[in-house]
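All protein chains of the complex are present and in place, except for one that has been dropped.
Then we have chain A:
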Amino acid sequence: MELFTMFWEYRSYFLTGLQYTLLLAALGVLCGFILGLLVTLLRMAPWRIVRFIGHAWVEFLRGTPMLVQLLIIHYGFSTAFNINFSPIESGAITLSINSSAYLAEIFRAGIQGVDRGQGEAARSLGMNRWMSLRFIIIPQAIKSVLPAIGNEFITIIKESSIVSFIGITELMFQSGAVVTITYDGMTPYLIVAVMYFILTFTLSRILGLFERKLKASDHR
């Protein structure tokens, strides 16, 4: 069947899927970003044990498949601790913690890339560690790693397809549903591929604009 015809016929499926994908990706990006910053701060804390926790967090979440993390959070927690998350909650938590690990690594690289003299100048003016990070180091670090952050955001949009495993009716799940109804094993997947691409391409364009705006202060 033709792409557009099928899309139109099953638009309610695809649009529901789009809604959930957008919701999950937005939650993943937002919570992942904040959590990632927190983990970065842990990794730079003056106390060894706190640094270790941050380090372990990053290594564990980067070193295990996201699908495994998802199943542990959704089914494992329910079985072992009687903590029951709805599928959406499990999906959002998994995407957030998983991307927080990658984002924490990106932030750390950015912070280490800021010239040492910046921190020294801030401290010499009487700013404490936290102020120097917050007002001087982190703004410069984020600017320099913006392209890498953009990549991670795009990854989150795509990876959100994994949560179809626990029955969230996001794009991936819905395309499967349409395949089952129509017995067409190609077109529904092509449709969601195009939809994912439109999402990621739009996002990368927006980030590009944002980057250019930030660069305005660098050069004349």
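Assume a residue touches a chain if its C-beta (ideal position, glycine included) is under 8 Å from a C-beta of that chain, and two chains touch if they have at least 3 such contacts; residues count from 1.
Everything that follows uses one rule, which is that contacts and distances are computed from a predicted model.
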Problem set entry | Hidden subunit of the complex - UniProt protein name among "Cytochrome C", "Iron-sulfur cluster assembly ATPase protein SufC", "Polar amino acid ABC transporter ATP-binding protein" or "Phenylalanine--tRNA ligase beta subunit" | "Polar amino acid ABC transporter ATP-binding protein"
Seminar exercise, completed: Of A:64, A:124 or A:202, the residue touching the omitted chain is A:124
Exercise. In the whole complex, what residues of chain A lie against the chain that is missing from view?
Worked result: 115, 117-118, 120-128, 131, 135-136, 139-140, 143, 217-220
